[in-house]
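Below is one structure; the comments refer to it alone.
One protein chain omitted, others in place.
Moving on, here comes chain A:
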């Protein structure tokens, strides 16, 4: 068992972590939307791809960047990682998906 700083919460590091997570979400989800459009996925397949990629990216984020300890970096890890950016990323995904879908056809 390792002893770390307990309850260390600085507003700066919190917002830095949040912006890093947001940037990762934004980039990956916009790219995923482009790929879904290029693959000509429709309706359920496209939304399925969104949730699959979203889950995959989050698991990768938790395991790789957070070293399985998201609680150290976020005060409310489940809400911040899974819920907070969901609709924003969904809107971005739909936009790039529609764009690529139309351009490729």
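We adopt the following convention: a contact is a pair of C-beta atoms (placed from the backbone, for glycine too) under 8 Å apart; a residue touches a chain by one contact, two chains touch by 3 or more; residues count from 1.
Please note the rule applied: contacts and distances are computed from a predicted model.
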Chain not present in the shown complex, as UniProt names it (candidates "Protein fuzzy-like", "LAME_0H10792g1_1", "ER membrane protein complex subunit 3" or "Cytoplasmic tRNA 2-thiolation protein 1"): "ER membrane protein complex subunit 3"
Touching the absent chain when the full complex is considered, from A:13, A:27 or A:55: A:27
Option touching the unshown chain, where A:45, A:60 or A:78 are the choices: A:45
Chain A, residues in touch with the chain not shown (by the definition above): 3, 5-9, 11, 15, 19, 22-23, 25-27, 29-30, 36-37, 40-47, 88-89, 91-99, 101-103, 105
